[in-house]
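Only one protein chain is missing from this complex, and each of the others stays in its spot.
All chains are identified by letter, namely A and B, in their written order; residue positions are counted from 1 within each chain.
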Amino acid sequence: MSDLLDLLVTATASGCIYGLVALSYLLMIRPTGIINFAVGEWATAGAFAAFAFLTLVELPYVVAIPGVVAVMLLIGWATELVAVRPLVVKGAPIIAPILALLAMLVIMREVIGWTFGPDQFRVPYPFGFRRVELGPLGGSPQNFFIIAATLAVFAAAWFFFERTVWGRIFEAVAINRRAAALMGINLARVTAFAFAAGAACAGLAGLLVSPSFSAHWLMGVPLAVQGFSALVVGGVGRVEGALLGGLILALAEQLTQRYAPIPSGYAAGVPLLLLILFLMVRPTGLLKAREAR
Amino acid sequence: MSTPLLSVCRLTKRFGGLVAVDALDFELASGEILGLIGPNGAGKTTTFNMIAGAYAPTGGEIRFAGAPIHGLPPHEIARRGIMRTFQHNMPFAGLSIADNVLVGAHTKFRGGIGGILVGTARRDEAEQRRRAEEMIAFVGLGEAVGVPVTALSFGQGRLLEVARALAGEPKVLLFDEPAAGLTPGECERLAGIIRGIAERGIAVLLIEHDMRFLLPLAGRVVVLNFGRKIADGPPEAIRDDPAVVGAYLGDPAAAHAGMRERR
Partner (left out) sequence: MPRLVYYLAVIAVLAALPFFLASYQGDVYRKMLLWVTLALGYSFLFGIAGQVAFSHFAFYGIGAYGVVILWFKLGVPLPLAVIGAIAVCAVLALVVAIPATRLEGFYLALATLAFAQLLIVVLTEGGEVTGAAAGIQRYALPAIFGVRLTGPYYTAVIVLLLVGTYAILSRLERSWFGRACRAARDNSEAAAAMGVDVARIKVIAFTLTSTLAGAAGIVYAFVDNGVAPTSFDIDKVFTLLFMIVIGGSGRLAGAVVGAVLLYLAPFVLEPYIGHHHPLVYGCIMLAAILFQREGLIGVFDGVRRRFARARPRSMELAA
């Protein structure tokens, strides 16, 4: 039984990572409709930034986190400026920025790979290894930190969308771009903000996962696929959907790996199967967007 | 009295609680130009879309040459010989003018993919290309050949819509507000083209708001209001019909009086 509970903790932490990546997609898809596959490379960038801050420069964790977030905000803003803004201004069809972002994916990955090399880079566990017990649940401190950090981010995102003016603006743009522009909303600024915030979320996911999995230049695409699967499962309409999707995906993956009578390598296929299933049967995901008020 | 080519019988469409079209009956014969008019929300577009296959009716029937076609998808409707134009011009942006028109002839190409691979489709291709050029000349787009489709003026785009629909050798041609967005000169030209089309024996159904365009052109007019037919007759009769006037001017008494007469 404790075995299962331990697995629940690990799966939840994993699900949180997927959820953060899914949130990253969501922040960009909602106002612009652009699917940015490069979020995986953003997570990689976050992981390597964590490596740089924590291992190379040996900054304390408390400084490293905002440092990574700051770097990611900059990267997100730059990505939008280079690959998205010129195309939106030109009125290009939506496939154009999506392809441009695919090109950015490859560029970022190769730059990271060239700068750091093909090895795996250890990022230190900031909280040590001693097992933490929260009632019946137990796990590594890193996992609990991941869960806590993710909940904080999602709470902030929920608050942003539900309670702030900027969140309303995002929603307005998501619902009807042209009307929003006609009402004076600065679309360029919304897009830039969306990309910066998306990069921060993805980068944070990379930072959080890097102690367990090391920073590796090829870690991006699998994360991007898992994150998008989480988004499809959870539903693109609501912030909570991203987290729910991530949790379901991670649970399915880990339960299959641990308990299913098939070789463990197949567990990697579970998120993929779930994605395909949902695309076929319920592409809008589990949670519907809230009705207009 | 020619047999009706297209007949609509107790046609009904409900969207949830809203009855958009209510037990509508009318007929269309070869070579006829029938106008379908009515105030906004009267159900013209819904009726049009049901005939074109975009919606399935909730009740009633649509028959073409006697055979039921209600509920068929748009490509099946086209295959049977009913083509349409779009109010907001929908050209294929990545194709040339000639290729746009050739897509209209899609249902005329015989032999499947096998035919293409073996080479037997080439004769069809040459013949359809010739026809397409005829249609382009017929609507008056001859000088525009070579211009990218996205650079055409709205009026030229409308002519392309017509040429494309004609390429399919239709027996019925549905026009969705063809005069909308056209200059008076372009309207006149279009009216001439539509008359020419009807003279070739093609049955024409037009939805239209512009009475100055429609009334001289149509041989018969069906008027809808709140989804029901309130008048069906030649344009002169329609113009003076109190029910019709009431519907357009929003005079409920006249409108209801007219509707009671019909019943």
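Heads up, the rule we're going with is that a contact is a pair of C-beta atoms (placed from the backbone, for glycine too) under 8 Å apart; a residue touches a chain by one contact, two chains touch by 3 or more.
A quick note: this is a predicted structure, and the numbers were derived from the prediction, not measured.
When the whole complex is considered, the residue among B:A56, B:A93, B:V145 or B:A237 that touches the unshown chain is B:A93.
Summary of contacts with the chain left out: across B:H75, B:R130 or B:R212, the touching residue is B:H75. Listed here are the subunit B residues that touch the chain not shown: 52, 73-75, 78-79, 83-84, 86, 90-95, 99, 102-107, 109, 113, 116-117, 119, 121, 124-125, 164-165, 168. Of the residues in subunit A, those that touch the hidden partner chain are 35, 82-83, 86-87, 92, 94-96, 98-100, 102-107, 109-111, 113-114, 221, 225, 228-229, 232, 263, 265-266, 268-269, 272-273, 275-276, 279-280, 283.
Here, only the chains that are shown with their structure count from here on.
Averaging Cα coordinates per chain places subunit A and subunit B 50 Å apart.
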